[in-house]
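Below is a structure I'd like to ask you about.
The complex appears here without one of its protein chains, the remainder shown in place.
Note that the chains are named A and B in the order they appear, and that numbering of residues resets to 1 at the start of each chain.
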Amino acid sequence: MKRYELIVIGAGPAGLSAAIEAAKAGMEVIVFDENARPGGQLFKQIHKFFGSKEHRAKVRGFKIGEDLLKEAKEAGVTVQLNATVVGLYPEKEVNVRIGNEIKHVKGDAVIIATGASEAVVNFPGWTLPGVIGAGAAQTMMNLHHVQPGKKVLMLGSGNVGLVVSYQLLQAGCEVVALVDAAPKIGGYGVHAAKVSRCGVPFYLSHTIKQVEGTDFVTGVTIAEVDSSFKFIPGTEKHFDVDTVCLAVGLNPMSQLAEMAQCQMEDNPKKAGFVPAADEHGRTSVEGIYVAGDVSGIEEASSAMIEGRIAGISVARDFEYVNEVEFAEKVKGFETALGSLRQGMFAPGNRGKKIEKTEEGIDISTNLLKKGYLEDEVFHFPGVKKIKGLHPVIECTQNIPCNPCQDACPKGCIKIGEKITSLPDVDENSQCVGCGMCVASCSGQAIFLVNEDVGDGMGTVTMPYEFLPLPEKGEKGKALSRKGEEICEAEVVDIRLAQAFDYTNLLTIKVPAEFVMNARFYKAI
Amino acid sequence: MEKLQDRFADIGEFIPQEDDDVIVCRCEEITKGEIRKAVHEGIFTISEMRRYLRNGMGLCQGQTCGKMVKGIMAGELGIRPVDLTPATARAPMRPMEMKILANDRNEE
Partner (left out) sequence: MRIEEHPILGKPEERKKVTFTYDGKQLEGYEGEPIAAALKAAGVMVHRHTKKGSPRGIFCAIGSCTDCVMVVDGKPNIRTCVTPLVEGMQVQTQNGCK
């Protein structure tokens, strides 16, 4: 039987990262992946990631994927695609299907990095063509350049539902509603705000009653639910749609670990049925490790670091790396991982009700229940009334993220050592209007505002990631955070730059009294 | 050690519900009602349910309906999903044709 020093199952962010670390330490590594392309879900992520520089903040998911593949190649990692691992045994024998054969191979060590699969919910009509997973929408739009449909209803307000809704808008689809049975939005407020300002309404405490159509979806009916998730009569709302997207959760694909007789645990903080593992990824079976979503649902950023930790741990357990080097490296990785697991959405905070930010400011319930901020936006340190041009940062939840701080050449924006802190705008800001903060904010929560440019007018510069790009001089309407038309707007500038990485800067001129409300633009 | 479920638990009568007609196993077209009824007919474990109704035995081999079936059975039995006797996880983990299993190669 062919023997490898390390077999990694899954060439997603965790698997590739693990393979790279082990290979760099000198191990012979092979990665098996059942897909035709490596990178797992990474290449479908066209949005900018959060975190800090070490976490690749403000870099788009697919670019991180490309860099990871390059690093794997340079480290001498072999990635075998279209290779489905169908069996894993405690003795670390792996059965892998390649083409029309089953091959038996053995690993001195095995890292399971198989990720997660989408959860489903059922309702009358859910099997009709047109009901798809949110991942399916992403695959079609971002990998295959095809629209999944023209009019879409999204079920689920976690980060996947929010981010994919925005991506549907970018792909030119109409999102008629974002629905969630929960009373509040599950994902980041900034992701919800991006979608709200485009006019997509949120329906919390609602879920799908039924989907209609004969051969395919033609419409959907939602209704409000009470605290026991029972439908409240008379609250039905109907939408004409051709597509319904389900973004209702992820389940770790841990069957291989089960088969290999790893001890399993049902852990709500890890969002599922996962193999029990220590902080270095070791399962209860010697020589079998886990990394990434299969060991607990988090973000891709966490998966990559977990992968590195597992990779270096294998290298140390097999004496490719000495104790001192291991301790130093793993400490660096653990610190980076720890800093991601902070803030309002930390895994440790799952299920907890958080009412105030770390700074003691009331969390916006409007943002949680409706998807947009209202006047409470002024309570936050990033939002201040300052004379002249200045940044307005509508970042109101503690999330580990700080690219805005580094972006400003004039030091107008301060977050500090603790990267979950809300960004603070200096009252004496010397803003020169470069717009780097606007383009660097992965949450698209930063605007440049000038309350007085003369003639009773003001300007607002906003991030704009849609086509067609508005043209200088064109007239349209400014939309509020809720996506409602509030006033006339004239496009005074549209800036594209390589440093902005496709987050174009759109500047509109509006009557001065609207500058603190105009947050999006629509051509007429 | 395998968890043993109480096979003599009294779980009450089968009470029809409004959503009994909704499909759970897409591949074999098994409805929620059929699964719930089967529990009341004495099918208390996932493995037995698969063999009785064929849910999870279609083309996708339970990839899609697995968790939902677990939840429905647990709900009917009045226990947590994790307390259901788990089905044995065994190869092949992905559906494949028999002829491929026959093409078993030992790489030297």
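Simple rule for what comes next: a contact is a pair of C-beta atoms (placed from the backbone, for glycine too) under 8 Å apart; a residue touches a chain by one contact, two chains touch by 3 or more.
The shown structure was predicted, so the numbers you read here are calculated from the model rather than taken from an experiment.
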| item | value |
| --- | --- |
| Chain not shown: contacting residue from A:Leu153, A:Ala171 or A:Ile305 | A:Ala171 |
| Contact residue for the chain not shown (choose from A:Phe231, A:Phe318 or A:Tyr502) | A:Tyr502 |
| Chain not shown: contacting residue from A:Ala75, A:Ile98, A:Leu128 or A:Ala276 | A:Leu128 |
| Sole contact to the chain not displayed, among B:Cys27, B:Ile46 or B:Ala87 | B:Cys27 |
| Footprint left on chain B by the chain that the document does not show | 26-27, 29, 58-60, 63-64, 95 |
| Footprint left on chain A by the chain that the document does not show | 34-36, 46, 60, 117-118, 127-133, 135-136, 139-142, 144-148, 150, 170-172, 214-216, 465-467, 502 |
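Everything that follows uses one rule, which is that only the chains that are shown with their structure count from here on.
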| item | value |
| --- | --- |
| Chain centre separation (chain A, chain B; CA means) in Å | 32 |
| Contact footprint of chain A on chain B as seen in their complex | 19, 21-24, 26, 32, 63-65, 67-68, 80-82, 86, 89-94, 96, 99-101, 103-108 |
| Residues on chain A engaged by chain B in the complex (per definition of touch) | 1-2, 34, 84-87, 95, 97, 100-105, 117, 119-120, 122-124, 126-127, 251, 255-256, 258-259, 266, 273 |
